[in-house]
Structure formats: C-alpha cells, structure tokens
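Note that this complex is displayed minus one protein chain, with the remaining chains in position.
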Amino acid sequence: MIRYSLRRLILLVITLWLLSLLLFSLNYWYPGDPLTNMSGITANNTIAYQQAELARGFDHGLLSQYVHFLEHLIHGDWGISLVTEQPVFDEIKPLMGATLELGLLAMALALFLGIPLGVYAAIQQRGLLDRVIMGLSLSAYSIPVFWLAQLFILLFALKLNWSPISGQINPLYAINVQTGSVLVDILISDSPYKTAAFYNALHHLWVPVVVLAIMPLTMLIRIMRNSVLDVLQQNYIKAARARGLTDRHIMFRHTLPNALQPIVRQLGLQFSVLMTNIIITEVIFNWPGVGSWLVKSIYERDFPVIQAGLLVLASLILMVNVFVDVVHAWRYPQIRKEIDAE
Amino acid sequence: MLQRIAIICSAAVLAACGPVSEHAQVEQDGLIYCSEGNPESFNPQLGTSGTTVDATSAQIYDRLLDYDDKRQQFVPALARGWQALDNGTRYRFNLRTDVSFHHTNWFEPSRHFNADDVVFSFNRWLSQQHSYHYVNGGRYPFFRSSGLIRLIHSIERIDEYTVDIKLNQPDSSFLANLATDFAVILSEEYAQQLLRANHPEQIDRLPIGTGPFQFELFRKDFIIRYQRHENYWRQKPEIKRLVYVITPNANKRMLKLLTGECDVIPYPLVNELSKLDQNAEIEVGSSVSPNVSFWAFNTQRPPFDNVLVRQALAHAVNRPAIVQTIYDGNARLATGMLPETSWAYSSAEQTYPFDPAKARELLSAAGYPDGFSMTIWAMPVQRAYNPNAQRMAELMQADLARIGIDATIVSYEWNTFRQRLVEGQHDSVLIGWVADNADPDNFFRPVLSCAAARSGNNRAMWCNPEFDKLLVSAISESNVDQRKHLYQFIEDMVKQQAPLVPIANSLRYQAHRSDIEGVELPPYGGINFRYARRVNDDSL
C-alpha cells in the first residue's frame, strides 16, 4: 500500500512539475511582455519593473528565469493582477472557498441521491421505474449545463419565485468574507442575524447546487445500477442467498460495499466534470469563485490571474484524482495487484 | 423524481420556516442598488466616469456648495456662506465647524473638518508640487477639461474656518464647477496618516469623507458596502446600510428588480420599461439628462484619418432605425451634438442621411472600393445616452456589411474599456457624453478639443487647432445670439469633419421597487440616497 501511495505521489509531483513548466511557458506564449505577464508589473512602473527583472532572474537565461518563477510560485508570490493591482494569491483564497463550497455540496447531493437511485433501478431492473430513471439520466446527461441553469432560473426564480437569480446571500446581511464559503463565513461571523443569514444563504445556494449536481448524479446512477447488477451475478451473493440471509442483509453487508467500488473509482472523473461545469455555473449565477474569476480574467487579458486560475483549478483536479486513486486502492486491495502487476 | 420532490421540500422549508421577522428587519434597514459597473476608484476627482460618481460623490463626500436644481440656485454645504471679493477674482468661503469625518477601522479622525481639508483637497489637483498630486495617476480630467486648473491661481487658508480662492480672472462658471460632483472634500488628517504609513495610494481605495454614508468594503465585480455615517452633519439618512451590487447586465438587473434582489436599478432597458410599468411593485422614474450618444472614429488611425472614409461611414448607418430599435421611442434622433434642451440648439439638420450608395461612392473616392475591416468598440454597460451599445453595434455591423465593411465588435470590462480607449487601441467606439453643466461649451470642449485629446477624453483622438480657436471665441463671446451663431458654426464643422457621428439624445431612467422613495437623480449626473427610505406596508 505504501509503495503504491508513494508511486502515486511521485506521479502527482511529476505532473505538478509539468504543470509549472506549462505555466512558465504560457508567459512567453501570451501576447505582450513575459515579465509583465508573470508579475503583473507593467513597464510603465519603471522602478518596480526593474526590481522585478532582478527578482525574477530576467537578467539571466531561461533556466534561471524558470528557477525564480518556481521559487515565487512556491512562496505564494503569484504577481499582481493587471486590472486590480492586488496580489493574486490573496485574492484567490476566498474565491477558492466559494468554489469548493459549491462543488462539494453538489458532489454530496449527487452521491446522496445517486447511490440509492442506482440501487433502486438495479433492483427494479427492466421495470418501469428503472427505464424511467435510466432514460431521464441519459437525457439529463446530455443537457448542456448552461441551458439547464437558464431553464432553472426561468422556472424557479422568475416564474415560481422560489429562489433569487444570482449571488451568494442577500448583501444586506453584511457577512464578512473570510473563507469565501458563505455558510462557514456566517457561522464564524458575529452577525446578530446568523440564523436568518444562514437560511438566506441556503435559499441562494440550492439552485446552483442542483444544477451542478445533475450531471454527476446521472452518471452515478448509471454506474451504480450497472455495478449492483454485476455484483448480484457474483457467486458470493448466490452463496449468501443460499445460506438464507435476508435480502436486506445481502444488500447492505455484501452487495453495497462491493458495488461501491466503481463509484469510488469514478469520483475523480466526476470531479473533473463537475469542475468544468462549475466554471460556467459560476458565471451564470454570479458566484464569486475561481471559475468566474478565470473567465473574467480572459476577457480582460489579465495574464497573472489566468495563470493563477489555471494553476489552482488544474492542481485541485489533479490532487483530487490522486487522492481518490489512493483511497480507492486502500479500500479495495484487489485493485492494487492489478496496477502493480502491470 | 425523488430529486424533484426533494427540491420542492427544501424550497418550501426555506420559504416557510425562515426566521421571517429577522429577515424583514435586515431588509427594512438597508437598501440594495444594483449598479452597472465597478467604480475606477473611490475618488471622483480622478475620473469622469459616471459609475465612479454614482458610487462616491453624493454618498461618501460633500462639497463646499451644492446646486439646488428645483430652486435653480447654489445652496451652502460644507461652506456656510461665501463672498466674491476683488471684482470676482477672489472668493472667500466660511466653513462649517460641526462637520465630522467618517470613523472607520482604518482611520479615527481626531478633529472636525476645517480649512486644512479644503486646502488639501484643492491643492491635490491644483498644484503639481503637492505630495499627493501624482498619487494614483495624477490626471484630473474634469479639472483639466473644465479649465478650473487654469482658472484658479491659488487657495489660501485664512483661519481655521475660512478659505480664500484666488482666480486668474473673473469667471461666472466658477461656482457651478465647485458644485459639481467632482469637487469633493477629502480629509487632510487621513492623508497625513497614510503618508506616514507610506501608503498614500490607499486614499482613493479606502476613502474617508464627510458624506452621509461611509465606505465599508469593495469586492470588485460583486459589491460595494456602505453604512450610515452616524455623526452626519445634516439629517442622518434613514437607511442604515447601503449596498451596491455590481450587475453589468441590464436584463439581469431588471430581473433582479422583479424578484426583489435589487431595490433600485439605473438604466433599465427602454423597450422593457412598458412591461415594468404594468408591474405594481415597480416604479419607473425618469429625468431630463443633457446627453448625446455618438459613434467616434479614431482619427489617428488609417483609414479613419481620411475624412472621406468618416463621411462614408456616417452615411452607411441607418440611424433612425437604430434609434427606433434601441431606444424604442424613448429618445430623439440627434440632429447634432447639442440636445434639444440646450439653449444653443437649432433644429437645422447637422448630420448625414442614411445613404449606402453615397457611402460606397465616398469609399471608392477614398481609395477603398472593396471596403476594409474595422472594430466597433461597444460599451459593456448602459449609460443614460445608450441603453445597449452592444446591440447597437450589431445593428451597425449589418449596415456596414452592406457597403463591404467587415466590422467586429469589441468589448471589455468598463474600466479596462475606458483605459484602452485612452490608449487609442480602438478603430471606432460607441459611447457618449453627459454634460456636467448647462453651458453648450460642455458638449464640445471636453469631447473634441485638443486638450481633451491629450487628457484622453477625446474618443476620436481628434485635434484640430481651428476647431479649438472657434471654441475659445465662442466662450469669450458674451452676446447670447452671437454665441448661438458660433455654436451652429461649430456644429457644422463637426458635421463636415465627422470625427464622430451623433446618434441620439435620451432621457435618464431609473426604476425602483414601489416601497422605496426619496432616491434622487440630479440632472447633471450622480445619484443620491441621502433621503432614500423604505415605506412600510403599515404606513401605506
């Protein structure tokens, strides 16, 4: 197990290093001056520019520039935004919190609904409900997330008035942004209206969360259904049944733990899908997260911000994938053999 | 299925079980204004953008005097009174003694407002030797283009509550300029504190003023939060919290007004106003606004340096159709730069008719028989003069395609957009002008003069010494009929040279939920929440 985890970690480090190489080269591919793209300091600001030239090794060759780039990256000096002139690293923290809050809640919702629905569909195999669930999930999987978000806004915000159109919370609740995750911020704030604020935040949250959850949800249902069907064919289930165990017992003690294996394996991929959708969803719901920040920076050609957004999103996805792999291998030892044997 | 039921349940729970009374209290005490963009800074001295003025002038700051447009006269503000001395070349202002600055986390004032603050605020833009002059850019476009910098000789502290301003020559527009949104008073003590802390640039980011609301927080692209200034020297505002939610998309703004996420919105879409009127919860207000929207060509760039090309483009676009589609009858087709409300206005047609054949002819004459490709920069925000520049650009794009010109539409976030305009990166731009005061000069000098080209406000980058000479002769003329005649002459020159194509003059609109009252829209820009309040259902 340790050997396997180490291998994965080394792989992660190599990938992150490749990512840093990519980021470094991007600075030279973007239009404009590489130093400005990297540090956010324009040549108009002569003194600061000259200082940056020295600090980032621009008086030496490419290799030294890369070493300095890496150094700055690791120290959290990611340059300043070309638009706001604020340090990029400081801006990112609350945005990250907001994105993670949205992503984790959506993932939780998808798991919470997807697993029971998948099991249910498997039990009812080829029954009416199975067909309905599978049909719905295949079509829901094909709905572009931006269209779905629009339909939800039209329906829930405008026609039914069940939710607001955009934002994290009614801004009159003067909740100070600390972690960026609005629910956490409310809990640690000293607002006299905590409960009301919390309800208000949930009121804002549920539509984007549902929009985001739908695609992983449909995938999880399908995977879960197929996996339960597979497991039910296995000999050990037949053996358990032959021993006269109850259906409940077989389901919860024997089928589910084994059927969950492909779900765990898929979580990494689902997280990537979720992150793609989160970029678009944040733009639509005006959510102060990394995704909307990245898109805005592309409009504004704010290169230090583009890099930071890419770095954060990509490394988050990579790390979650490796983490999921390790957990998967730890929980299901039979997989390790397969991988090590290769 | 289950999932849908879950949604319905959660929504029902949220709607029914939320602590309603607390929520109502929070709403009762605050007001949400969905503004159309980010302010450039929190100091209106530094810019001319209406968005910055809306977010700062009337909220955070006060001026020496205000203009009351109902009574059409100047009224005292931070100055209790003033006298013109030495044949109008010296003005003496007696200041109030009971005005306190904002108390915030980042600044605790130790004294009340006094003459030092006035001297500091004026010298910041007046004197190049001033330690704050070059902080955050050092351009003061309003003071430069209105001529105040050249007009004022010096400012002098007489005693703690008296200030003298010396002028180079008598000028009747002096007081009017002091009453504009740009001539705000900052805190000198705060500036000193920042200088000691070696962070002078913070003065325009974490502002301190004497106004009815104090700044609390700004998150770019999301919100600006203010709270009531508890020691405000005039009557305290009724609302405790004021929040600007930055919502550049006009439709989203309107939808958020409908769902109650916004209490007040600027620049509602005109073609949807009629629908808003039918909604009992929404009220629409309008005010006369002296403005003009125009399409300016970057005359520094070929082929737009060729007057024939500019004339061809002016002929190529169907302005009446554009005005009909974009403003839906809420605006007048511009007949020149000056709007109908100006005294120098004449009904004579001073623009080019829609004539694609003529346009093609002119293009051939200019050496572009096959057309060319160009960019149209369209503002990302709504302004009183143009509710939807992007859509206008799309209409023009179709018109231009007919004479063989391939136009692409370019847009950036509002502040980036303006910054790049100043740098002259555009081929042509759809933008406009709202006058700062009632003088016709204000429609030409800040828009098309060489000084404006240097300060970056001249969107056509057009500098014509002959034109500047005409402007000077017009402003120094005292006979009204003569002046009017001169302005017609100037209009003709704008038409002939076509550095820009005037499009429309429009009213300025604002919409708010019907339980809000007292939001003021002064005609020369800005928005004022000092008297805003929320009317209870009980009191209705």
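Chains here go by letter, A and B, matching the order in which they are written, and residues are numbered from 1 within each.
In this text, a contact is a pair of C-beta atoms (placed from the backbone, for glycine too) under 8 Å apart; a residue touches a chain by one contact, two chains touch by 3 or more.
In this section, contacts and distances are computed from a predicted model.
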"NADH-quinone oxidoreductase subunit L", "Hydantoinase/oxoprolinase family protein", "ABC-type antimicrobial peptide transport system, permease component" or "Carbohydrate ABC transporter membrane protein 2 (CUT1 family)" - which is the UniProt name of the missing chain: "ABC-type antimicrobial peptide transport system, permease component"
Identified contact with the non-displayed chain, of B:Thr97, B:Thr408 or B:Gln482: B:Thr408
Contact partner of the left-out chain, one of A:Ser181, A:Asn200 or A:Asn321: A:Asn321
Residue, one of A:Ile284, A:Ala308 or A:Ala329, that touches the chain absent here: A:Ile284
Touch list for chain B against the chain that is not drawn: 249-252, 254-255, 258, 271-272, 275, 321, 324-325, 391, 394-395, 397-398, 401, 408-409
Interface with the unshown chain - residue positions in chain A: 11-12, 14-15, 18, 26, 29-31, 138-139, 141-147, 150-151, 153-154, 158, 268-269, 272-273, 275-276, 279-280, 283-284, 294-295, 298-299, 301, 303, 306, 310, 313-314, 317-318, 321-322, 342
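We take it that only the chains that are shown with their structure count from here on.
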Chain B residues touching chain A - in the complex, by the definition given at the top: 1-3, 6-7, 10-11, 14-15, 17-19, 22-23, 25-27, 29-30, 32, 216-217, 219-223, 225, 241, 243, 245, 247, 252, 255-256, 258-259, 261, 412-413, 415-416
Chain B-touching residues of chain A, taken from the complex the two chains share: 83-84, 113, 116-117, 132-133, 156-158, 161-167, 170-174, 176-177, 193, 195-196, 199-200, 202-203, 206, 210, 217, 286, 288, 296, 299-300
